[in-house]
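Every protein chain of the complex appears in place save one, which is left out.
And then chain A:
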Amino acid sequence: MTTPPTSDVDLFADEVVLDPYPVYAELREQGTVVHLLKNDVYALTRYAAIRDALMDWESFSSTSIAFNPMANEALTGTSLASDPPVHTQLRATLTENLSPRALRGLKGRIEAKADVLVAELVEKGSFEAIDALARAFPLEVVADLIGFTGHVRDNMLRWGQAAMQVIGPMNQRTAESFPIAGELYAWCSQVKASDLAEGSVGRGIFDAEARGAIPPDTAGHIIHQYLGAGVDTTVAAIGNVVALFAAHPDQLDLVRENPSLVPAAFNEVLRFWPPVNAWGRRATRDVEIDGTVIPAGAQIAVLLGAGNRDPRHYENPDAFLVERNPVDHLSFGYGPHGCAGQGLARLEAHAVIEALSRRAKRLVVGPEVRVPSNITRSIEELPVLEVIPA
């Protein structure tokens, strides 16, 4: 047994967060575990080790999912940042109103909303895909779900972005985002049932608290997690859908010819460009992986995006191929902490992909603009110059 290889790569440098894939390839070839000296984290780079680590909560604790101590401190007591057995109850509370089981009734409404929006955009013939679709659609779905009105609705995007940004190391982006993430936290700490629209899922969470189905004073925290985790990630995924279909018209054709490929196409979008590329854990003991040892107490960076491109698991991993249907991609994580909102994310993205592939034959886009960001990798601007309708 030896110590893991080391690297001078800075996982959160602008050029790396903008395009992490060359760095991921380099680290993956160096070893399953690579000690990143600049970040003082141990990166997990290969598919099998990542999936095993996500399952092994006894060796890899979620008490350090963020890359700075302030964020980990702030997340203490949430489902996201706790380990079993405490996690089991918190997770059940969180998913009570968010699981696919709970969301079954929303499918038709979400599909109808997506179709109306996509029909309008196709009709217009050109539009800015991030503002008009990738942001507009999830913001509307999540706002209606939680029952937000007024200024909260206006703040959702910046609050959601800040909540993800502060998961990063204590760099300038994190420091600038903490006050904004704090606004979200403060609002969620004082929100009342009467602030949320009647009949909404958000109102239902307060009803559950009132009848004792979930512990006292948890409703606001649950809404905090919905917003913190569910906005920026879904915005990224839907922007990526448009960009990847525009760049790969042959793949759009496959979905157009065979709409049953919609879920497979979303799996491939997530595998190819995960909204979240790196996520933290802490080693609770010395852990041996492929002959090297991660020391007890070490901060781990789980490189979901590197695992998704591991040629040991996916053939021709750098190709975007909807028919491969990578159901076991790592972009939602896996196991006890697997993304609690993935059911809602699927409802939203499937609805968008279905409507787009039915209504548009080709999307001609201009250059995409990206802005460096610590955790969420998303497109900032994507002009659709021309839609060729189906």
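FYI, contacts are C-beta pairs under 8 Å (C-beta built on N, C-alpha and C of every residue); 3 or more make two chains touch, one makes a residue touch a chain; residues count from 1.
Definition applied: contacts and distances are computed from a predicted model.
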Chain left out of the displayed complex - its UniProt protein name, from "NitT/TauT family transport system permease protein", "Ferredoxin", "Class E sortase" or "ABC transporter domain-containing protein": "Ferredoxin"
Touching residue (missing chain; options A:Gly31, A:Gly160, A:Gly228 or A:Gly343): A:Gly343
Contact with the hidden chain (one of A:Phe12, A:Phe127, A:Trp159 or A:Tyr334): A:Tyr334
Chain A residues that touch the omitted chain in the full complex: 55, 88, 92, 95, 99-101, 104, 263, 327-328, 332, 334-336, 338-339, 342-343
